[in-house]
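A single structure is presented below for examination.
The complex is shown incomplete by one protein chain, all other protein chains being positioned as in the whole.
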Amino acid sequence: MIGNLPMILVGAVLIAVFSIIIGLLLMGFDRIVAARMQARIGPPLTQPFTDIRKLLAKENVVPENAIPWLFNLAPVLALASAITILLYLPIAGFAPVLSGGGDLILVMYLLTIPALALVAGGFASGSPYATVGAQREMVTMIAYEFPLAIVIIAIAWKLAAAGIALPFTLASIQANPVWSLVGPLGVIGLLILLIVLLIVTPAELSRVPFDTPEAETELAGGILVEYSGKNLALFSLTQGVKTVAMASLVVALFFPYSLAAILGIAGIPAAVTDILFFIVLITIVAFLSVSLVRVSMARFRINQVISVYWIYLAIAGLAGLLLVMTDQIVGVI
Amino acid sequence: MSTEKVKKTVPYTVPIGPVHPALKEPVMFTFGMEGEIVRTVDFAPGQTHRGIEWMGMRRNPVQIVHLTDRICGICGIVHSLSFARAVEQIAEIQVPERADYIRTILHELERIQSHLLWAGVAAHELGFDSLFYLTWRVREQSMDLIENLTGNRVNYGIVQIGGVRRDISDEQRVLAEKGLDYYQGLLDKMATLFLEDSTILMRCRGHGILSEQDARLLCTIGPTARASGLNMDVRQDYPYCAYGDLDVKAILPPPETGGPKGDVYDRIIVRLLEVGQSIGIIRQCLENLPAGEILWEPKMAKLLAVLKKAEGEGIGRVEAPRGECMHYVKMAGKEAPESWKVKASSYSNLMSWIPMLQGEQLADVPIIVASIDPCLSCTDRVAVTRNGRSDILTKEDLSRLSREKTRRMMQ
Partner (left out) sequence: MAGLPFVPEVLKQLFSRPATNAFPARHLPPSVTEFLAKVARGEAQIHPPVPTPPKFRGKIVYDREACIGCSLCIRVCPAHAIEFIPETKRVRIYVTQCIFCSQCNDVCPKDALHMSSDFLLATEDRYAESQIVE
């Protein structure tokens, strides 16, 4: 591991740059597509870059009631942890930068860290809006964690049942696309699990209808209300990177395919094809789970967020899991 | 419960306003919160007093008519019509029949655009921005029509003492009919988008309830009262302009939607149905538009002379999109009126916020506040400052001050 350190550092920097650029482009894409779905023109694709540049040039305002060190630490922590998630996820068919160091369980825990940083920043803001927002963010986090866990366990269980060693590592998932391991019943089960994961994504990214922690109309931006300048820029970058991370997770779990391998391309063109293919995949995921969902419904109340996740999605997830299991048992018989 | 006591029993307070994205109008709320639940509600209007009555008392009625257009950015016709009716009552001016019909047509067009505006705001408060954009886009049709008929999108300047300032030509009639057809075709779609959406249903059904009894006790008016089941509408109870010739019935939430429950959802239903009703009224008016003059006295100098001589008191009442709007005018043989009092419709509805909001979640505050369609800029008539800080007048203070003022006016 120590001998790999330079490689890991280079990889980490590359991933950070890649994820920030792709994240911002995804945000720009989301804004254009959402605008078109609302019959507006929308901003140019590069608008998020302009916004970040503007924010970086602005002053950081720390409110009087805030706890300054925590208030300023939270955005850095959020961005760093969001990038860390990507170090454990396979990007465009390449093995994760930190492969061997962690598995899906770790990714699940890492996913909560940006949200926790946001909560810490919210509580440290010393504003009632941010406090309410932070409370809601915690509740939302608890709510979506359960369906997310069901999806991850279902896939790992399937791999284990298929006799694959180390079912929780992303390398195994990468090497064995789940769709090829299941029969027709399992396909239905996996489809349900995919939909569950797609609906968990907007909550992870706090977008409508699960943007209760930010809730522009009642909390005026809630958890982020006191943030400005560079700190807000870091949170915006986190948002972009988190979008990439969640989309990559969906792609890694359900579509770990390589277009180059299918087309039989090798060498550098293969890498380029795979990166482009990967970007197309995460864009589709982002469109379905973020843009389309956020323009077509109203915001939920916080208790409705809980009932959506704990009751409807948990039942859907368990049904998917059961279908996959039944499929396995039927297949064995 | 006294304020002191309340402060001790609620864990924390959330202030909303006077400037806040939840409110499209300046008002200051203080919520005593217990978790996400609103336990106590207090609100303080008076953040946007503009002294418009003071301005009016230094102008002649012809000037004031244009001032009234600007009391509200949405209810231009309502306020100018209400004021004009009060002055016409004092000066005993008989408005030509054609002018009455044109006033009715524009009044109803204004109701269509106002209700669509409200529907868009409501969708936005629910976090449903796509619906907000769609609603405001279809609202443009009515704004364009109003612009064509009056010469401007807002601040129409169409009502004059004794009639209207512009006639409706044959081409404009065709345009108006086209616009009505457009909305007729749109009604079903809007009803589907608003009433069949499960996320809207989840957020609105059973929330912000105002019981029929509370609605009566708090003297609520307009769609807010009708959604709670009160059968009242100035157009039905006290017909003015052309409404006497038309068959206008107050719209209550129909029994097939569960009857009047008095919740936010019922207020959506009532307003959507009223858009349909307005289309019908405009159609009837266009069909039966009588021929003739549109002004009682086209020569302004003559009109001004008549108004200068007028003496007496008058009250103009009209059914604004938000409820009854009332203007009281007293003329005493001078250029400017001696007294002018405006009661905008939202004034009567503000107190209904308290029973509606208590026990609801913070997340529902924006939509419940918006559900009465508050228009505070038109409502604010008083702002009290003493020694540089704002003050609150008690009931005793107010009755003492009004007695003093009456005595002054009697002298």
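Some observations on this one:
Labels for the chains are A and B, by order of writing; each one numbers its residues from 1.
In this text, a contact is a pair of C-beta atoms (placed from the backbone, for glycine too) under 8 Å apart; a residue touches a chain by one contact, two chains touch by 3 or more.
None of the values given here were measured: they were computed from a predicted structure.
Under the touch definition stated at the start, the shown chains contacted by the missing one in the entire complex are A, B.
Taking the complete complex into account, B:N148 is the one of B:T13, B:N148 or B:Q184 that touches the chain left out. From the set B:R166, B:R216, B:R283 or B:K330, the residue in touch with the chain omitted from the display is B:R166, counting the whole complex.
Only one of B:L131, B:L218, B:A344 or B:I367 touches the chain withheld from this view, namely B:L131. Only one of B:E36, B:D100 or B:D197 touches the chain withheld from this view, namely B:D197. Summary of contacts with the chain left out: across B:P18, B:G157 or B:G280, the touching residue is B:G157.
Not every partner is drawn; the one left out touches subunit A at residues 33, 35-44, 292, 295-297. The set of subunit B residues touching the chain not shown comprises 59-60, 62-67, 69-70, 128, 130-131, 134, 137, 144, 147-148, 151-152, 155, 157, 165-166, 192-193, 196-199, 300-301, 304.
The rule is short, and it goes like this: only the chains that are shown with their structure count from here on.
With centres set at the average Cα position, the gap from subunit A to subunit B is 46 Å. Put simply, subunit A touches subunit B in their complex at residues 37-40, 128-129, 131-132, 136, 208-209, 211-212, 215-220, 295-304. Residues 12-16, 20-22, 33, 36, 123-131, 133-134, 137, 197, 199-200, 202-203, 361-366 of subunit B are the ones touching subunit A in the complex.
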